[in-house]
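Mind having a look at this structure? Questions to follow.
Excluded from the complex is one protein chain; the other protein chains are retained at their positions.
To keep things simple, chains are lettered A and B as they appear, and every chain counts its residues starting from 1.
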Amino acid sequence: MRPRTRKILLIYSVLVFMFFYIPLVVLMAFSFNDSKLGTVWTGFTFEWYVKLFNNSQIIEATVNSLIVAVITTIISTVLGVLGALVLHRYIFPGRKAISFIFYIPVVIPEIVLAVALLSLYGAMNIQLGLLTIVPGHVVFATSFVILVLLARLAGMDNALEEAAKDLGANEWHTFWKVTFPLLFPGILAGALMAFTISLDEFVVAFFTTGPGSNTLPVLVYSMVRRGVSPEINALSTILILLIIFFVSIVGWRMMRADRKGGEV
Amino acid sequence: MAAPYKSLLFLCIVTLLLTACGDKSESSSAEDSNQELAEELYFFNWGENIDPEILEDFEEEFGVKVIYDTYTSNQELITKLNSDTVDYDVVVPTDYFVEQMAEEGLLQELNMDNLPNFKNISEEFRNPSFDPDNTYSVPYLYGSIGIAYNTEYVDEPRSWEALWDPAYEGRVTIQETPREGVSMALQMLGYDMNDPSDEELMEAKQKISEVNENILAFDNTPADKLVSEEVWLAQTYSDQAGTAIAENDKISYLLPEDGGMLWMDNFVVPVSSKNKYTAEVFINYMLRPEVSKKLTDAIPSSNPNKAAQELMSEEESNNPASYPEIPESSSFFEYMNQEQLGKMNQIYKEIKVE
Partner (left out) sequence: MVRNIKAAYLMLSPTIIWLLAFLVVPVAMIAIISFTTNTGFGGILYEFSTEAYTLAFSSLYAQAIWQSLWWAGLATLSCVLIGYPFAYFIAHAGKWKNLLLLLVMIPFWTNLLIRLYSWIILMNNQGAINNLLIKLGIISEPITMLYTPFAVIIGLVYGFLPFMILPIYASIEQLNQSYLEAAEDLGANPVRTFFRVTLPLTFPGVLSGIVMTFVPAVSVFVVTDLLTGGRLLMIGNVIKDAFLVEMNWQLGSAISLLLMALVLISIVILMKFTSKNNETSSFM
């Protein structure tokens, strides 16, 4: 890249990051808002933080959401990697039909899958719990993982893998030593996507969760009739600051390593 | 080919796992006559519709853990109960949904011997049209749909007509729920909002299409817009108005002379409940005057509990949002057949597409 192109891209990317982060700054500011109504500023308060720490409902729901999101991410990443590799590499009867199925979760409105799964659970006499959310979330997330990976695989150089095999490496070895590292940025992108989809999904979650296992998005959505409590803003503020804190530590260490490397 | 068998095996394992993880709620199935408290009570309520302390106090006093979940609409509640996958002990549907649920056999009859505090409920809220002998339901909270308005910019609105006044163009919101909006037009035209004819609905549609020119948004939660004074006039729930009044004292609320609508949320015990006695003990606890008072201290809805009202200060019981003057012409939403309801929904859709 030419220096000038790089500079323009840098400024451009900072603008895009602002587009992402300005709403976050606003919602963090409103966690200190005196008004219970999420969108009017009336004064400064710490009240919502105090309330949040006494609100076991919100805290439990947050933990539930994280549990579901982590399980969903693990399952859908594994299923997605397997699916994408097979679809990319092998030719077999039914391949077209199967790749067609992978597109359905992207296309299906969440509410349809939600009520369909609810009827399925009903028909099978399954009592709902926290983990009954997982199948639906995995269905959505797996498709997204596969789509990202197929895009990655489409541009991947197969020569390295073939070379490894020519040198006598077995399939398993080839996968872990060659394919996986080559595929990793795609896997990471897919896993991030799966986690994000599951963490903030509330339609399927509402209809497939059991008593005492609300997730955070379900809880927040149910607050809409009376106005979402600024406790949610307070919670988000704490979580965002925690994440940013960890990211900064990593960034700072990388920066330091950079400087040391420069000195040598 | 071993693959299909493997697949089948896998499917079985998945199913077993799912069944196993969902099964934890399987508690001892109690007979109807069982008068013992269960260890847990499953309570499914509207979002932001309780003071958590009330539940904590109950847990402490009775040693029953309350598992508390929330929903956003009656339809969501019914869909979930219908599926037979959850066993809640107490749920809180709104007026005519009680009738519907009872008809579909989703509800258990209440044993009034376990509900001595029912006497606290004000006479006028007993025996509602949707459950004539309180066979299945006990009032929880009630409220109305009327007009919230900004006294600085708007003269006291006498009729729903005020929302049609071009002077307020872009400063008006009406309810997003089709039935609630169309009922307003019907009341304004002097028709029965619970049993409109096709011609009456056509006229109502014309009215809605006129007000569509005047409104900023279809909104079930305009409280924030009222407070910021982006909106001056809103057809809205009394509790939205109450929330807005608490933050901006220029706002007031009333039921127009054409009527206004009333609604009531009610405790019911679904058939899925295995702990009816515990559920009744809980409902009875909720009907205590001091508990009920605590509830409406936290929630801007109106209290049907007479004993609780007596505990309220003058200021509290004169709040125009919670206790407005209720005109003769106002009415509860009643059960409506699918066809009429469908037409009401259709009116909104057609207007939005135009």
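Heads up, the rule we're going with is that a contact is a pair of C-beta atoms (placed from the backbone, for glycine too) under 8 Å apart; a residue touches a chain by one contact, two chains touch by 3 or more.
Since the structure is predicted, the reported quantities are computational estimates derived from the model, not experimental observations.
Engineer: Considering the whole complex rather than only what is displayed, give the residues of chain B touching the chain that is not shown.
Structural biologist: Counting over the whole complex, chain B touches the hidden chain at residues 3, 6-7, 10-11, 14-15, 73, 75-76, 78-79, 82, 100, 104, 173, 176-178, 216-219, 228, 230, 337-338, 341-342, 345-346, 349-350, 352-353.
Engineer: In the full complex, which residues of chain A touch the absent chain?
Structural biologist: These residues touch the chain not displayed: 1-2, 5-6, 9-10, 12-13, 16-17, 19-24, 26-27, 30, 38-39, 75, 78-80, 82-83, 85-93, 96, 98-113, 115-117, 119-120, 123, 135-136, 138-139, 142, 144, 147-157, 182, 185-186, 188-190, 192-193, 195-196, 199-200, 216-217, 220-221, 224, 228, 232-233, 236, 239-240, 243-244, 247, 250-251, 254.
The rule we apply is simple: only the chains that are shown with their structure count from here on.
Engineer: Taking each chain's centre as the mean position of its Cα atoms, how many Å separate chain A from chain B?
Structural biologist: 34
Engineer: For the complex, which residues does chain B have touching chain A?
Structural biologist: 14-15, 17-19, 21-26, 42, 44, 46-49, 52, 67-72, 76, 79-80, 82-88, 220-221, 223-224, 227-228, 239, 243-244, 247, 299-300
Engineer: For the complex, give me every residue of chain A touching chain B.
Structural biologist: 35-40, 42, 54-57, 115, 118-119, 121-122, 124-132, 135, 206-207, 210-212, 214, 218-219, 221-227, 229
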